[in-house]
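As you look at this complex, bear in mind that one protein chain is not there, while each of the others sits in place.
Up next, subunit A:
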Amino acid sequence: MAAAMANSGERAVLEEEFKWLLQEEVHAVLRQLQDILREASHRFALPTTASGGADKQENFVLSMSGTDQVKGMLTLQGDALCQADVNLKMPKNNQLLHFAFREDKQWKLQQIQDARNHVNQAIYLLVNRDVNYQFKTGLEVLKLMDAVMLQLSRARNRLTTPATLTLPEIASSGLTKMFTPALPPDILVNFYINLNKLCLTVYQLHVLQPSTTKNFKPAGGSVLHNPGAMFEFGSQRYEVSHVHKVECVVPWLNDALVFFTVSLQLCQQLKDKISVFSSYWNYRPY
């Protein structure tokens, strides 16, 4: 930078500015960051330990416009799906199937739990750097920002990147055992979060006869499998015949994602500001 050419007067001014940055500006940014993250954390409605049952429940209707082949009524409580009703109209005979969660069961949405935990970790990193804490080097700020950004980008990634599962993994997950009446063996369901949306996929399967001439090729892991994907489960071979995906926007997830993005940018800006002065780190007056 021009800093190299600066004469001693300019240098003194810049050093003064860097001091200001460390003592004032950093704290201002951290304050702001903390506020945003707390706001984000509230969205996740951390179940307070004392009043466990007091979490508010939200209902979501998952459906696709135009068709009523699959319809889901889901109740979300914090990070858990506490109720789920799935209506499925079989394409062949227009028979209507209905499944619901058993009363005693809840399905934990791991993505939400992880995102919530990551945000709280980020907040915890910031908590003990309040106004009283004096940053002495720019490096210290960079390290802190790196740690915070790591947690934040993980929180965001957790929501934006649903797990890629193979069909046998879906079939063997506990989810299939949670319904009453029990899911027929030719139906698989999966819940996940994709960005700000709560998604439900229903796979209809048909059994591949051993005599079939079809080339059996097991499908790999994927967020959403396509019709025709094949897999083997419990010594039986299946092929996906129909895939139904319905989704519904969860407003507070959207908020949370916006908060994540904003705070990540804030962190990066602070890092950039610090690095502008990187040539002064060695001349640190204190």
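Just so we're on the same page, a contact is a pair of C-beta atoms (placed from the backbone, for glycine too) under 8 Å apart; a residue touches a chain by one contact, two chains touch by 3 or more; residues count from 1.
Basically, contacts and distances are computed from a predicted model.
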Which listed name, "WD repeat domain 72", "Transcription factor Pcc1", "small monomeric GTPase" or "Pyruvate dehydrogenase E1 component subunit alpha", is the one UniProt assigns to the chain that has been left out? "WD repeat domain 72"
For the full complex, which residue in A:34, A:120 or A:201 touches the chain that was left out? A:120
Per the whole complex, from A:12, A:139 or A:182 the residue touching the absent chain is A:139
Who touches the missing chain here, A:39, A:169 or A:255? A:169
The one residue from A:36, A:100, A:195 or A:208 touching the chain left out of view is A:195
List every residue of subunit A that touches the chain not included in the displayed model. 1, 3-5, 46-47, 49-50, 52, 108, 110, 113-114, 117-118, 120, 124, 127-130, 132-133, 136, 139-140, 142-143, 146-147, 150, 153-154, 157-158, 160-161, 163-165, 169, 172-175, 195, 221, 261, 264-265, 268, 272, 275-276, 278-279, 282
